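Here the complex is missing a single protein chain, while all its other protein chains stay put.
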Amino acid sequence: MKIVKTGMAGTLESSDVMITVRDNNGKGIEIHLQSIVEKQFGNQIRKVVQNFLERFSVEEGLIQINDRGALDCTIEARLAAAVYRAAGKSDYDWENL
Amino acid sequence: MTENELGRMIPKKIDHIGKLLPFEGAYSHTPLVKKEKGNRELPKLNKLINSIEEVIVKTGLKDGMTISFHHHFRNGDKILPMVMNVISEMGIKDLTIAASSLTSAHSGLVEHIKKGTVKRLITSGIRGRLAEEISNGLMDIPVLIHSHGGRARGIETGQIKIDVAFLGVPSCDVYGNANGYTGKSACGSLGYARVDAAYAEKVVLITDNIVEYPNTPFSIHQDQVDAIVVVDEVGDPEGISTDAVRITKNPRDLLLAELVSEVVINSGYFEPGFSIQTGSGGASVATTRFLRQHMENRDIKASWALGGISGPMVKLHEDGFINRLLDVQSFDTEAIRSIGANRYHSEIDASYYANPLNKGCAVNKLNVVILSALEIDTNFNVNVITGSDGVIRGASGGHSDTAIGSGLSIIVAPLIRGRTSTVIDSVQTVITPGSTVDVLVTDRGIAVNPRREEIKARFMKAGLPVYSITDLKEKAEKIVGKPDPIKFRKKIVGLVEYRDGTIIDVIRQVEN
Partner (left out) sequence: MAKLRRTMLYVPGNNAGMIKDAHIYRSDSVMFDLEDAVSVNEKDTARFLVFKALKTLDYEGIETVVRINSIESGFGEEDVKAIVRAKPDVIRLPKTETADDIHEIESLIEREEKNCGYETGTVALMAAIESPLGVLNAYSIATASKRLIGIALGAEDYVTCLKTTRSPGGTELLFARSQILNAARAAGIYALDTVYSDLNNEEGFINEIKHIKQLGFDGKSIITPRQIEPVHRIFAPTEKEIEYARKTIEGIREAEKKKSGVISVDGKMVDKPFVERAERILELAKASGVLKDEKEGEND
């Protein structure tokens, strides 16, 4: 999926995550992670995000993550929403989500 | 024979008694009263000193000495910052601070440590910025973390030798009788401060409320006190006590409280005359509401409740469900009112409460205690001092004291907080050893320490959701995932002392 605008999803409430996806001016994928459980789950969160981006062929984008202790399934849900919004698409691929 | 001051002939020595000292005048051996009483004026004796600085000079405080503070003013404490600022300006160095605990009101210590005014801390707990800085290696000497009972033991045995105790009090007369429940800065029980007053070399009271002599009933008494300083405010009332603690409306806390009450009533310890201690957390306080229901239904009354006392416990007392309250620390305005008003709401000091080496402390007579946890491991060891990121953010308090003293120690905590599991393979820091913990209550099930099989059988029979603690650990891990281990440096920033004075664990500097 191609990122064409800024897409944001999620909240800053406990157990949630706010993710912003925007165009990265041709610099590929860049992930900025800020998390209250960075030390314990930072690597895991990055892995979940990278895995999703690969699965959905997102090759370019600046991903800003402000995590308040979200579970992996919440991170994926927020990322999916932000990516679809940023791609301006609504033909959701539920089978692969 | 010698002639004494009045001209009477006194023998120098008498067999079986020994040498005799002849009278040398009414004032010569009691220097404290000499000057004033000599005038035969009205008894205007007082110990008032004009300023903090003057009193520090008078106590003879020097580099390297140990000074103490109490934490009854909690987050509203103004005494420690006030005294430390003056000491710092006077240029005194290398002090040890032995505080009963340190709260978010004490972040200013960071600067005093950096400047060299303070070189060592002995305390039950540390929070906020000070705790973070210490975890990041602020101090050269590790902080000593003790329990409330352990501190009393340390002071009474001389392990902690206090040179000067600076004790804020909400009311005091000119001669040093002080209590905690009168005045605008009322904090209720002065239980922790009483140990310092009894054992410190020099005792300075600081108050914002001088009252008529004698200030009875008193917690700290005139015979212990060297000097008194009057200041504008000893604390910020809003930080000292919360408004009357109300039963929470948080559904998770209520769920936990209901489970805890089920655990208590099915444990075998719920019988006429039982005794109980609850903490100040939402779930712990709410347990009183559910217990009351069961007490009413089965016509069971408790003989006494211990510990930090809060409003809901007072209500049970005043409504006749608990005969007596033993109070080392009053958590809210209701408890503060009650300790002044109720004959059988008694103040106790920290040694009476939990000192393991005195002739008998209250925790030894306790049936049931409800405690919290930041982490608990599959061996039931409990951490209440460091967060899951390894940073100090809590207090040892009476945790290990009551866990071992009580017949039934219950730990209550949500299984998962955000993305952090409470039940893990090995806790970051052990405060209370698993061998003194009986039951874990989480919002997703209960676990019983295998050493208490008989209790487990009772819970199973009552249909409570009992799991093995390993099951709970795995259940949580399935939801949150497996965390990467926290990285620490070699440097030890904290020593955790068990209540008997041995070292149960160390806290290391966190890697950033």
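Every chain is named by a letter (A and B) in the order it is written, and numbering of its residues begins at 1.
By our rule, contacts are C-beta pairs under 8 Å (C-beta built on N, C-alpha and C of every residue); 3 or more make two chains touch, one makes a residue touch a chain.
None of the values given here were measured: they were computed from a predicted structure.
Q: For the chain left off this view, which of A:1, A:36 or A:71 is in contact with it?
A: Of the candidates A:1, A:36 or A:71, A:71 is in touch with the missing chain.
Q: Of the listed residues B:7, B:251, B:320 or B:360, which contacts the missing chain in the full complex?
A: B:251
Q: What does the interface between chain A and the hidden chain look like in terms of residue numbers?
A: So the residues of chain A touching the missing chain come out as 9-11, 13-17, 70-74, 76-78, 80-81, 84-85, 90, 92, 94-95, 97.
Q: In the full complex, which bits of chain B touch the chain not displayed? Write them out.
A: 249, 251-252, 254-255, 258, 416, 443-444, 456-457, 460-463, 478-479
The rule is short, and it goes like this: only the chains that are shown with their structure count from here on.
Q: Could you pull out which chain B residues touch chain A in their complex?
A: Chain B residues touching chain A: 388-390, 417-420, 479-481, 483-484, 486-487.
Q: Tell me, which parts of chain A touch chain B in their complex?
A: Those residues of chain A that touch chain B are 14-15, 36-37, 39-44, 68-72.
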